[in-house]
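Complex shown without one protein chain; remaining protein chains in place.
Coming up: chain A.
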Amino acid sequence: MTQALSIDSLRFNWPGQQAPLLRIEALTLTQGDSLFVQGASGSGKSTLLNLMAGVLVPQAGEIRLLDQPISRQRGKARDRFRADHIGYIFQQFNLLPYLSVQGNVMLPARLSRLRRQRALDQHQTLESAAAHWLSRLNIPESLWSRPVSALSVGQQQRVASARALIGSPELVIADEPTSALDQDNVDNFMKVLTEQCRSIGSSLVFVSHDRHLAAWFDQHLTLDAARNAEVAS
């Protein structure tokens, strides 16, 4: 079975840091399973996601995505891989203000040929693919052609999820996407995001400092103060 993610003897430190910020001996995530990454602020959660997304490379060790040694590939291949196989959700301000809601959702399919092809295979046009995901994430149709500034924060995060899911990437990575949401919105958001990832068999890697969210996930990773990662299942 394909591993969505596997990490082996990873070491990473920013320039100027004495001890490694991240030290992860072994971690594997089966395709379709979800991973919760928890840790205090400054523990290196975002840094880890940047490594997974191929924006950073570790000083030692290896990261494999979909059985490919992403951390050993050249920059161009890593950027291509990210466009094709990863949907990324930020903490907030996910959307480009100069595109409509629908324009934002269609963007990954316009920038990656692979994701365009998958979206077209399932929905014939990019517009209907975007429409599909927007309705799955409960965005009222009246908002689709509006500028993103017309949306509430909760709606923006769901639009960002629709953008991460279009073209069915194997991996969805979310960096504290719920930290700007109130409690009702958090539950609603977690529900639709985990459901929809499951519906297309995508693995979800989700970062939060909120340990209550752990229940939504198959696997858990804690980045602790001693900067030694603990893996639990």
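Here, a contact is a pair of C-beta atoms (placed from the backbone, for glycine too) under 8 Å apart; a residue touches a chain by one contact, two chains touch by 3 or more; residues count from 1.
Everything below uses one rule, namely that contacts and distances are computed from a predicted model.
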item	value
Chain not displayed: protein name in its UniProt record ("Pyruvate ferredoxin oxidoreductase beta subunit", "Cytochrome b(N-terminal)/b6/petB", "ABC transport system permease protein" or "Acyl-CoA dehydrogenase family protein")	"ABC transport system permease protein"
Hidden-chain contact residue, picked from the options A:Gly42, A:Gly75, A:Pro140 or A:Gly201	A:Gly75
Contacting the left-out chain in the complete assembly, out of A:Ala4, A:Leu22, A:Leu35 or A:Ala53	A:Ala53
Chain not shown: contacting residue from A:Asn94, A:Ser168 or A:Gln219	A:Asn94
Chain A, residues in touch with the chain not shown (by the definition above)	46-47, 49-50, 53, 55-56, 75-76, 79-80, 82-84, 88, 90, 93-99, 103, 106-108, 110-112, 175
